[in-house]
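The complex appears here without one of its protein chains, the remainder shown in place.
A, B, C and D label the chains in the order they appear, each numbered from 1.
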Amino acid sequence: MRAPDHPVMSKGDVLLAVENVSLRFGGVKALTDVSFDIRKSEIRAIIGPNGAGKTSMLNCINGFYYPTEGRITFKGVKRPKMRPYVAARGGIARTFQNVALFKSMSTLDNIMAGRSIKMRSNFFWQLFRHGPAMKEEIEHRRFVEEIIDFLEIQHIRKTPVGRLPYGLQKRVELGRALAMEPELLLLDEPMAGMNLEEKEDMSRFILEVNQQYGTTIALIEHDMGVVMDLSDRVVVLEYGRKIADGTPAEVKGDQRVIDAYLGVAH
Amino acid sequence: MLYREAGQFKTNYAADSAIFPLRQDRLGLGVIILAAYALAFIGNSFLLQAVMIPFLVFSLASIGLNILTGYTGLLSLGTGAFMGVGAYACYKLMTAFPGVNVIIWIFASGFFSAAIGALFGLPSLRIKGFYLAVATLAAQFFLQWCFIRIPWLVNYNVSGALDAPLRTLFGTPIMGPNATPQTRYLVVLTIVILLTWLASNLVHGRIGRMWIAIRDMDLAAELMGIRPLQTKLLAFAVSSYYCGVAGALLVFLWYGGAEYDVFNINQSFFILFMVIIGGLGSLIGSFFGAALIFILPIVLGIVLPAMLSPFGISVGADVIEHLRFMIVGALIIFFLIVEPHGLARLWQIGKQKLLVWPFPY
Amino acid sequence: AQDSVYVPLFTYRTGPFAGSGTPIADGMHDYLRMLNERDGGIGGVKLVLEECETGYDTKKGVECYESVKGKNPVVVNPWSTGITLPLIPRASVDKIPILSMAYGLSASARGDIFPWVFNPPATYWDGLSMIVKYIGEKEGGIDKLKGKKIGFLHLDASFGKEPIPLLQELSKELGFEVALYPVAAQDMQNQSSQWLSARRDRPDYMIMWGWGSMNGAAVKEAVRSGYPMDKFYSVWWPGEDDARSGGAGAKGFKMLNWHAVGTNFPAIQDIQKHVVDKGLSKAPKDKVGELLYNRGIYNSLLIAEGIAQAQKLSGKKAVTGEDVRRGMENIKLDPARLKELGLEGFTDQLALSCADHNGHRAAFMQEWDGTKWVKISNPIEPMTDRVKGQLDAAAKDYAEKNAGWPKRTEACDKAS
Amino acid sequence: MSSAIQMQPQSADTVLTVNNIEVVYDHVILVLKGVSLTVPRGGIVALLGANGAGKTTTLKAISNLLHAERGEVTKGSIEFNGERVHKLSPNELVRRGCIQVLEGRHCFGHLTIEENLLTGAFTRKDGNAAIRRDLEAIYEYFPRLKQRRTSMAGYTSGGEQQMCAVGRAMMSKPSMILLDEPSMGLAPQIVEEIFEIVRKLNATEGVSFLLAEQNTNMALKYATYGYILETGRVVMDGPAQMLRENEDVKEFYLGVSEGDRRSFRAVKSYKRRKRWLA
Partner (left out) sequence: MDILYKIFIEPFVFMGEAPDLLIQTLWEGLVSGVLYALIALGFVLIFKASGVFNFAQGIMVVFAALTLVGLYEKGVPAFLALILAALAMLVLAVVVERVVLRPLVNQPDIILFMATFGLTYFLIGFGELIFGGNPKEMITSALLLPQGTTELDMLGGMVRFQHLDIAAAVIASIMIGLLAVFFSKTRIGRALRAVADSHKAALSVGISLNQIWVIVWFAAGIVALVAGIMWGARSGVSFSLQIIALKALPVLILGGFTSIPGAIIGGLIIGVGEKIGEFYWGPLVGGGVETWLAYVIALLFLLYRPQGLFGEKIIERI
């Protein structure tokens, strides 16, 4: 895979900063005054009980929701209200809690669709499927095949994703997000509904993406084992508020986190 | 055993991304196209004029609507009107510039309906599903009203209708009363094949993927950087282009003159049904759908009396018509139950079974 | 078959216009069937009758045309302006005469330009001029129309709009005002806005150009909104059912017509005897003789006459489309001939010629008395002088715009 | 490979018997290739297996929901309380006490959380008071639902929907629950809560459970018996205790190798043993 073609930031710089973000839906306060940052090339976990506002946080980051208050800075640029596709083009990709694949398309096409923003050939060439259009198609196909190989999903390349079991769908979704060559990858419970073996595979992919391409990752996950093992830093939300932020070890020991989320068993 | 994937390996991505990767499929397609051309010389005028030409025209319109409804998931009930825009535009163009070959105007007329289509597609950013149908219905009724109310559109004809003046291609009349069914059929066939090929290129490329992405999950598509409005408008424009060309062909190469009323809401429904029955999101399905919805009733009209007469039942044309309605209705339901994803899917399953034949799975 | 003549009948017993289409279809069929039953056909050749159901749908109509074309039809009656239009150019190439009786393209009255199309006995323009003339006379002279207001309630389609240019010209000339009330096909049954507007504009007269269920609904709405029925006129398409639907309030409603209603003619009684009573007809007994049924008879009368004339002129028995076209150009229905046919007094005389495919015959006004139509006027001649200019211009225009339009190639029969 | 029937002798006290079923989707895709299992009355049976092994398909075959997805059982039989399942419509099955919690939540998006729960009681005839009581019980299990009771389910978070789906099934007072991945997307505390509920319902009301679960650890902790499915076949079954101690199960499903929990970071360097069917 090629390195992302955005202005280079080095490891450790703040890639994304969330400052005092609040989000309300009528009476429901999904987020209240949350601040944290994500640094370049780290794996940042977001955890918290159900309904704590984790998904809403990701939705704010990539423009699907507009924060009622507060601001979000990405790569040093404070963003006003923006549409999700602008965020995507700026280098933010994500996967979804409820798989949101294009059900009728094959795995290959799903991942190819992820590359739409990288494709440039104009309508005219598309019409004739010749010249630049075909060249581009093949070039990107090569890239996509790399992802497919990487995720070990060659055997389902041409299967419509609607027919795949849940776990594989999650994997294809990751592939689709990777196809965008994002700088920031938001993963919303990528391992839900997987058994251990598959979780291990998935962890492997996430680590590899992170280490090899320096992709920054924000990860929501309920499996504490995964979170503790993979992440560099963890932010904990409860009822829309941030209750802890720190390294996995710190967070694990935090009494509030134990009360609110982990329970006794961990 | 003739239909097998085995032994056909693809060594490069270009070959693997081909629209018909299987050799047998390519062969079959060639045979069908050849047969279609051959038909011009062996078919009688009823077959060409009353069956094949309209069948092709409706197939083209179905492809148009399929791009919008099937591929992009935007329900439209304004197809009839968009076809009308094409027809009226073509009429204005070819009467204003009689010197230019009419084929050019037929292709050009599509651009007018594309523009109008895109205009009425604007609300699609906000409105979805059956609700979007209202925007297209507004188009349907408003445009139809314009067709009646603006006599300029028909060059102030007293009849208030479109007529087809004589136009030639390479010296042979292709439009107007003197054009033979053969030549018209050949022209329509060529245009339809050409446009189908282009559509197939589009839907198999980046643009097609963007359309399908919008259809399957528009929120996710947007979160992946696909601009929803642009993509939807493009679908509206391309779809209307096809409908517009189909409309022009309908009036000038099939009817040879028509009133505004042929572009009414029933026409819109008619095309929609072809698309659904044929298979949403399938080009070949558009042809199947057109065949089932348009040709089946004709066949029934011929076959039914012949079937009933041996039993000494001679029934009137009206009873035949009633039976025809009932049978077509029942068949539609039947096909939907057998395969809700349309005839195209049935075709696919058939091919899959053939691939593994003689084993069931 | 050698010794038969193939006459397809385009009918619509289905669809939204079936209410008007069915009695016409019955009348057309029964008269020709009667000739078969009673006389063994025309001139000793049997007529092969075949109905083709169009549902008043252009698509199906064209399909019908294509399917009968191969069977050498001697004449085609499209029974819909929408179907007639695409058939006009085809017919002249296929050499099949088209009989669009008092509908279709008015300009096709010009036989020299439209050699294959016939639309007797009068065009819509003739019809409009007759109504205006009649109204004028009621007012005490056509010049008395000055300052009056005439409403024109029409189907918003080519058919309904055709008379508008003439109406406007007449209004300029005679000084009356025109108010247009278009009714869209999909709103045929819901005309409250039109009649509301009529209440606002208070037209002195209302003229209707409607078809199918539009007519019945209009009568109903007129009654509902209290429009004076005796000021309400229609062209020749409403039937008894339409008037009846207005209930008692419809009394006084008037329309143009050119043939009798009722069964009081030997030929129609023959229909009852040979066809209806034998169960060969689809028409309920009490509908025989109603207005639209008899309209169908008139249509068939022209067909039969065309065939008979063709046989006479060509000397053949099994005549072709070309013969019949010539035959139609020689139709001469005078009282003597009508009597011979058992239809004495059924209709006014009609003579067609090579140049005149219409006849521009007079029609009369009839009034609904609550249960039946009553003839209330003498024949009203159309204002030919005022109409002719329009007609010629329209015909010329058509021929010009349809570049390559086939010119008349056959010679005319001078004798007629 | 041992068959379930042999190991768990069919007794009068079986609620559910699945006998060698084959399932085909879309007429051509063969998914289950002869699956047999039994659930004893008052038992908790776990159905384990990798992605795409056919767990969901098995459950849907049992609750007769397959035909809604163009799948069909082409061979074998399923009996619930001695009755052939495919003769019953899904709603009759629910009436007889067998209810399924679908994989992937499937709440009624336009209904509020409370209305969702109440639809669960659709087949009940024991009056409003009893239904209200059970509703309160569910709110007690899942306090989060009580807070969100008037929200439209479509807007609630993934975990909230999952709780809602589980609660909804419990509202029907079933005698057997087919749970498809109940723990998916739930916070650890709630996962435990759910399994506690399973145990409690099982112990106090004798409800039988068939659990398709990826969280093998949990599942085997609470289940009495387990089946392992792989690509449409049962490859192993036995009492939960036994499975927990099986080396293969430990390796693939419990993440314990050589006695220790593996780290997720370590997987890159670690090499797996062979599988059963590979």
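The rule we apply is simple: a contact is a pair of C-beta atoms (placed from the backbone, for glycine too) under 8 Å apart; a residue touches a chain by one contact, two chains touch by 3 or more.
As the structure is a prediction and not an experimental result, all values here were calculated from the model.
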Left-out chain, listing which of the shown chains it touches: A, B, C, D
Which of D:Ala61, D:Ile78 or D:Val94 contacts the chain that the document leaves out: D:Val94
Contact partner of the left-out chain, one of C:Asn119, C:Ser158 or C:Ser213: C:Ser213
Candidates B:Ala36, B:Met83, B:Ile265 or B:Ile298 - the one touching the absent chain: B:Ile265
Residues of chain B (touch criterion as defined above) contacting the omitted chain: 69, 75, 123, 126-131, 133-135, 137-138, 141-142, 144-145, 148-149, 219-220, 223, 265, 269, 273, 276-277, 280, 318-319, 321-333, 336-337, 340-341
Where the missing chain touches chain C, by residue: 13-19, 21-22, 156, 180-190, 192-194, 196-197, 199-200, 212-213, 216-217, 220, 224-226, 241, 244-245
Touch residues of chain D, complete complex, unshown partner: 63, 65, 67-69, 89-95, 99-102, 106-111, 115-116, 118-120, 122-123, 152, 154-155, 168-169, 172
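Quick note on the criterion: only the chains that are shown with their structure count from here on.
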Cα-centroid distance, chain A relative to chain B, in whole angstrom: 41
Interchain centroid distance [CA atoms averaged], chain A/chain D, Å: 29
Euclidean distance of C-alpha centroids - chain B vs chain D, Å: 47
In chain B, residues with contacts to at least two other chains: none
Set of chain D residues in contact with two or more other chains: 29
Footprint of chain A on chain B - complex, ascending: 12-14, 16-17, 198, 201-202, 204-207, 209-210, 212-213, 215-217, 219-228, 234, 281
Chain D - residues contacting chain A, complex: 25, 29, 48-53, 56, 103-105, 144, 148, 151, 155-160, 162-163, 181, 184-192, 214-216, 252-255, 261-265, 267-268, 272
Touching residues (chain side chain A, partner chain B) in the complex: 62, 64, 83-85, 87-89, 93-94, 96, 100-105, 109, 112-114, 116-117, 119, 121, 123, 126-129, 133-134, 136-138, 141-142, 145, 176-177, 180
